[in-house]
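Of the protein chains in this complex, one is absent; all others appear in place.
Note that the chains take the letters A and B in the order they are written out, and that residue 1 is the start of every chain.
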Amino acid sequence: MTLKDIAESINARIRGDTEIEITGASGIDEAGEGEITYVAEKRLIDKIFSTGASAIILSEDLLKEAQSRGQIRQGILIVRNPKLAFARVLEILYLSPYQPKGISNRAYIGQNVTLGRDITISAFAYIEDDAVIGDRVVISPYVYIGKGTVIENDTYIYPHVTVREGVKIGKRVIIHPGAVIGSDGFGFVSDEGRHHKIPQVGGVIIEDDVEIGSNVSIDRATTGNTIIGKGTKIDNLVQIGHNVKIGKNCIIVAQVGIGGSAQLGDGVIVAGQVGIRDHIKIGNRVMIGAQAGVGSDVPDGQTLLGSPAIDHKKWLRAHGIFTRLPEILKKINEIERKIQKED
Amino acid sequence: MTLKDIAESINARIRGDTEIEITGASGIDEAGEGEITYVAEKRLIDKIFSTGASAIILSEDLLKEAQSRGQIRQGILIVRNPKLAFARVLEILYLSPYQPKGISNRAYIGQNVTLGRDITISAFAYIEDDAVIGDRVVISPYVYIGKGTVIENDTYIYPHVTVREGVKIGKRVIIHPGAVIGSDGFGFVSDEGRHHKIPQVGGVIIEDDVEIGSNVSIDRATTGNTIIGKGTKIDNLVQIGHNVKIGKNCIIVAQVGIGGSAQLGDGVIVAGQVGIRDHIKIGNRVMIGAQAGVGSDVPDGQTLLGSPAIDHKKWLRAHGIFTRLPEILKKINEIERKIQKED
Partner (left out) sequence: MTLKDIAESINARIRGDTEIEITGASGIDEAGEGEITYVAEKRLIDKIFSTGASAIILSEDLLKEAQSRGQIRQGILIVRNPKLAFARVLEILYLSPYQPKGISNRAYIGQNVTLGRDITISAFAYIEDDAVIGDRVVISPYVYIGKGTVIENDTYIYPHVTVREGVKIGKRVIIHPGAVIGSDGFGFVSDEGRHHKIPQVGGVIIEDDVEIGSNVSIDRATTGNTIIGKGTKIDNLVQIGHNVKIGKNCIIVAQVGIGGSAQLGDGVIVAGQVGIRDHIKIGNRVMIGAQAGVGSDVPDGQTLLGSPAIDHKKWLRAHGIFTRLPEILKKINEIERKIQKED
């Protein structure tokens, strides 16, 4: 592909040699001859003058700033959001359009299963009775779809995913290997020192455009549904307890644990290894720093740190002093000595 | 089912309309017409007057308290432990009795395997030589049972579970999808900067009535056995190292990590994301708060918080001051100024 072809595909304006052949795409530090890269932050502009890339995606503003600093010898594509454009270029250069492979005769398909058009059901897939599989859905090897579970159009399920019975999965959902959707919630009632299982008879609803990482566990509800809102992205090894409700367009980073019946609003960002207590309510656009432990309700728009988590500025101030405690204690002891001497 | 039928099944006394048709069960906030719910805590009693439920399970005490607050219009079941009774009702209303499905001809079954009565072995199950499968055991699709492993009566193994060779699993055990039982312990000996594997030739014993969550990892012992005691319940994504010994009726919440050769007594409760150091000994009925890190032995009956974990009251007092450190430092600086001025 020439740079001009790419410019047309992503609707970019073009500067410099429009006929350069583009054979790959890379980050600005690794990109070489024939490759296209991007700059999305002002602090990286000077890399334009050292990168081996043959073409660079920039915003109008960043281009101006770069031009003020030196001569740009690469082909340039000008777009509103360079990182978004780069994502689109990776798609164009590397991803092949979806080709349905049909239904393997080494898959197990139960009674009364509804199958959409142009689907892929691989060898060693297992689809229980009454399941519904939408159009262009990909069911990879070793995917288990439980009884009556519904998978909507254009959803891609990687190998070794378990989706138990009575789960609803929306459109364009991506589920990575080893994820488990709809396992029993961790519900017991203790009586005379023994723990008796509370049957987990609810379901799970995964809305459209959700992405679920590898080895994630999402439990079904005791009654009702565990819900993951539209456009939310979940990283690897995350634990989501029974009856959790997550809003739209949230980002849940790896190894986060969300306790049963917790609720998250829309646009919430949860960094890695955070723990969220069961039954609490977290507002919209809340940001929670890595390894924090959230133990109580959080209003909209807060940024939290620490375990138990508090306002991030407050925590940073307190923690800054924590590391200085030895010198502070020394100071206190000196004051004490002085006073005792004066007495 | 009528309310009377349910009362008989769970051995409850009944008040109000005994002939109400019960079609479902839900939590008190979600329950509607035809549904049964329960109240097990005094602070939730007022919900009896607003819930849409047609019937409520209560204890004698809670019923009296409720009657003193207003007129109860629903059918009432009176029991000793309302939550336990509700669990039983969910079972009656939603779970079908076990129906053995026999042995799929698409399963792989090795030489000299012992198979009990009324079992279910699904397509794509894999059972190695010399394994022993008890009566009414369910082996779901993609379950791997290693050589010589023993699974006792009434145990249910969900899809994608790996149970390696030489493991013993007791009666009525439930293992959720993606759990791995008997993988090699993490044992190496370092010599001249390189790490040499210590063969892990021990086994794992899972006692009766244990439940193991999805994507849990339980390592086999180096020599001897890793042991999970009777009635212990393990949530999702928990790590249990080699040679760990866990007592009876413990509760291990999601994402906990227990280091090699650690020992837990009976009735221990470990909240989410806790880390327990290798080779330490934790007494009976110890409670460990979320995200704590336990670094040394703990006597019976302690409640711990923090990382490293200490007595929870001590930790709460110290942490309460942590968040006030900026104002405390200000105070110290003022005192210092005052004293220097006086000098």
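In the analysis below, a residue touches a chain if its C-beta (ideal position, glycine included) is under 8 Å from a C-beta of that chain, and two chains touch if they have at least 3 such contacts.
Model, not experiment: these values are computed from the prediction.
Asker: Of B:Pro82, B:Gly231, B:Gly259 or B:Gly289, which sits in contact with the chain we cannot see?
Answerer: Counting the whole complex, the residue in contact with the absent chain is B:Gly259.
Asker: Looking at the whole complex, which of B:Gly24, B:Gly134, B:Gly178 or B:Gly247 touches the chain that is not displayed?
Answerer: B:Gly178
Asker: Please identify, in ascending order, the residues of subunit B that touch the omitted chain?
Answerer: 108, 124, 126, 142, 144, 160, 162, 164, 178, 180, 183-184, 186, 188-189, 191, 193-199, 201, 215-217, 219, 222-224, 237, 239, 241, 255, 257, 259, 273, 275, 277, 291, 293, 295, 307-308, 310, 314-315, 317-318, 321-322, 328, 331-332, 335, 338-339
Asker: Considering the entire assembly, which residues of subunit A contact the chain that has been omitted?
Answerer: 24-27, 30, 81, 83-84, 86-87, 90-91, 93-95, 106, 122-124, 140-142, 158-160, 174, 176-178, 211, 213-215, 231, 233, 235-237, 249, 251, 253-255, 267, 272-273, 290-291, 319, 322-326, 329, 332, 335-336, 339
The rule we apply is simple: only the chains that are shown with their structure count from here on.
Asker: With chain centres defined as C-alpha means, what is the inter-centre distance between subunit A and subunit B in Å?
Answerer: 27
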